[in-house]
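Below you'll find the structure I mean.
With one protein chain held back, the other chains of the complex are shown just where they sit.
For clarity, chains are labelled A, B and C in written order, and residue numbers in each chain start from 1.
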Amino acid sequence: MRIAVSFDAQTLMSTLGARLMSVADGEVKIALPFSERLCQQHGYVHAGAITSIADSACGYAALTMAPAECEVVTAEFKVNFVRPAIGERFVAIGRVQSAGKLLTVCTGEVRAYAGEAYKVVAIIQATIVRVTAA
Amino acid sequence: MRIAVSFDAQTLMSTLGARLMSVADGEVKIALPFSERLCQQHGYVHAGAITSIADSACGYAALTMAPAECEVVTAEFKVNFVRPAIGERFVAIGRVQSAGKLLTVCTGEVRAYAGEAYKVVAIIQATIVRVTAA
Amino acid sequence: MRIAVSFDAQTLMSTLGARLMSVADGEVKIALPFSERLCQQHGYVHAGAITSIADSACGYAALTMAPAECEVVTAEFKVNFVRPAIGERFVAIGRVQSAGKLLTVCTGEVRAYAGEAYKVVAIIQATIVRVTAA
Partner (left out) sequence: MRIAVSFDAQTLMSTLGARLMSVADGEVKIALPFSERLCQQHGYVHAGAITSIADSACGYAALTMAPAECEVVTAEFKVNFVRPAIGERFVAIGRVQSAGKLLTVCTGEVRAYAGEAYKVVAIIQATIVRVTAA
């Protein structure tokens, strides 16, 4: 619930056309339909758009494991782009690998779908910090 | 010149409101004015938007060092977010650190400006691959 | 076979006391017994020793997927240290996630064992380049 509210407050997500797809303990999925507004010079989706949904998926996955009084911010991430981001829609999955008192480490991937088939186009490893909400 | 043409073809850059600010051998700057359309849940600019301009700045910095018949794609990057992205405008700087025949390594930063003063909000280290244009 | 030969030629591995534990298609494990010679200032195993076996495990995992005439070198990696490296022995696992013609992306982890139980102490994401052997 707090994740849906927070997601709706992320104006970048609506600017990109992304939507929150699923939230489970330690795992969050975000969907992004292809749009010609999100591309790099070859017409593939830009690494920045792919990273945006991967980052939010990891951050919200971390938030599912955080106490109610905490919020989270991304300290850093690393993303590999393993294929051109070509597809009808993209799904970012963020998963908690380790949740410490302070730092949560998530891994995840972004899948490019053509119909029901997908290929992984990006792999992320992220460090999320818990902060006490004001 | 080829960089300006390529930048104009990156539709994500215009969707975000970013513009190419300067191109020199081994260094490219991209500017992004603050917009309420680019934020995360606290009203700061989203890590994904900051990363998008940092990635493009690094990619184009790499392209300044590549032979005319080559294009470049991002293999991977790592970004640290060292302060909330609060500012009137943001400037991403990408600089070539090492240009091999195949891989170019760039570092860079994103600065948040209030008037003429700035603070660094993000630090990037990226690996760019040269590909032969089709 | 070529992996065992190559591993034996890595003098750092014997200096650290590491040994090749298993090799399968796309997955390699390397074991490192605890030693007081490998520590940081608190008596835990140093991040550098943990990273050394994680890097070699990823590199050799990539090599299992490479044509016979190729060798591999590490272009870059990113490692998160999620717990102090305390244990009787450590096992690094490297797994291929994506094998392109040029770049292979591996992920992996290092486990710290106390008897048969283990905890993950490090998580790695690495980019390996194929090179043609001289």
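In this section, contacts are C-beta pairs under 8 Å (C-beta built on N, C-alpha and C of every residue); 3 or more make two chains touch, one makes a residue touch a chain.
Remember, it's a predicted structure, so these values are computed and weren't measured experimentally.
When the whole complex is considered, the residue among B:Ala47, B:Leu63, B:Ala85 or B:Val105 that touches the unshown chain is B:Val105. If you put the missing chain back, the residues of chain C touching it would be 6-7, 9-16, 36-41, 45-49, 51-53, 55-56, 73-81, 84. Remark: the residues of chain B touching the chain excluded from display are 78, 80, 82-83, 97-98, 100, 103, 105, 107, 120, 123, 125, 127. Of the residues in chain A, those that touch the hidden partner chain are 75-76, 78, 102-103, 105, 127, 129.
By our rule, only the chains that are shown with their structure count from here on.
The geometric centre of chain A is 28 Å away from that of chain C, both derived from CA atoms.
Shared interface positions of chain B, defined as residues touching 2 or more other chains, are 75-76, 78.
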